[in-house]
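Missing here is one protein chain; the remaining ones are kept as they sit in the complex.
Moving on to chain A:
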Amino acid sequence: MLKFILQRVLSMILVVLIVATATFFMMRLLPSGPFAREKKLPAQIIQNLEARYHLNDPLWKQYVDYIGNLLRGDLGPSFKYTNRTVNNIIDDGFPVSATLGVVAVLLSVAIGIPLGIWGALKQNGWQDNVVMFVALLGVSVPNFIMAVLLMLVFGLWLHLLPVAGWGSIRQIILPAFTLAGYPIAFIARLVRSSMLEVLRQEYITTARAKGLSERLVIFRHALRNILIPVVTVLGPLIAAVFTGSFVVEKIFAIPGLGRYYVTSINDRDYTTILGVTIFYSALLVFMNFLVDLTYAWLDPRIRYVERKVS
């Protein structure tokens, strides 16, 4: 197990380094630079700026310096936000994005799984139709439409919630539901279909034949098995929720990290592009690693040990 973890950690570091290198050189291939303005800056001012940010060094030196700093955990100064470092930006933005992401993931699990089970238990009944309809809506309505709709109904019409902003629990509700819309629907559909499959398994029939109550059958015997596909999709889903929050953060004016993902590219803010990309890729590989570990815990057949060849 320890060896497995070590191997994974090493390959994770390698992946992140490859991402860093590819991003570093790819972004330099973009036309124009961080100091291009419609009102062009005088040549000497650009020269001063390039000197300040060491952009006048040869590219290989910039790369070596960057990787060196990266290994020390220093992501460098932002070119756009003069008094801030990229570490600063991530420190400020990530907790916000993560809070929103965690709430959204919890919502999708807390609503998606029960909805799916309910639908499966009442297969083809009206309850099932309702669940499937809601799921269809959730999967097909893009989140920017969902955002505006929620804003309109709960903010402007009912005056129940603030339309946007960040800082209070009431301000998390609308963006979290927006972000959770797709995962709820996705999980509900997934749980419903795997539940239907599991319920036809022989061990369920056995459990029922033993005279166990339906509740025990569902919660003790069936639930654990339907969790495996859920955990499998949860990894990428969490990643998607964390990185895909750009639109939601912009619409709800949330000071998260997601928006830098796009704005830093428009600004050609080299260090921020790199820092955010590296941070998110590290997060992604780490999430996948966690998912792999969870499998082992959920399914006794999966154990990360070396196979002894006898």
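Annotations
The definition used in the following text is that a contact is a pair of C-beta atoms (placed from the backbone, for glycine too) under 8 Å apart; a residue touches a chain by one contact, two chains touch by 3 or more; residues count from 1.
FYI, contacts and distances are computed from a predicted model.
Comparing "Cytochrome c oxidase subunit 3 family protein", "Peptide ABC transporter substrate-binding protein", "TonB-linked SusC/RagA family outer membrane protein" or "Glutamine--fructose-6-phosphate aminotransferase [isomerizing]" against the UniProt entry of the hidden chain yields the protein name "Peptide ABC transporter substrate-binding protein".
Touching the missing chain, out of A:L70, A:V86 or A:I111, is residue A:I111. Take chain A: the residues that touch the chain left off the picture are 30-33, 35-45, 47-49, 51-52, 56-58, 60-61, 80-84, 89, 92-93, 110-111, 114-115, 117-118, 121, 148, 151-152, 154-156, 158-167, 169-170, 173, 214-215, 218, 250-256, 259, 266, 268.
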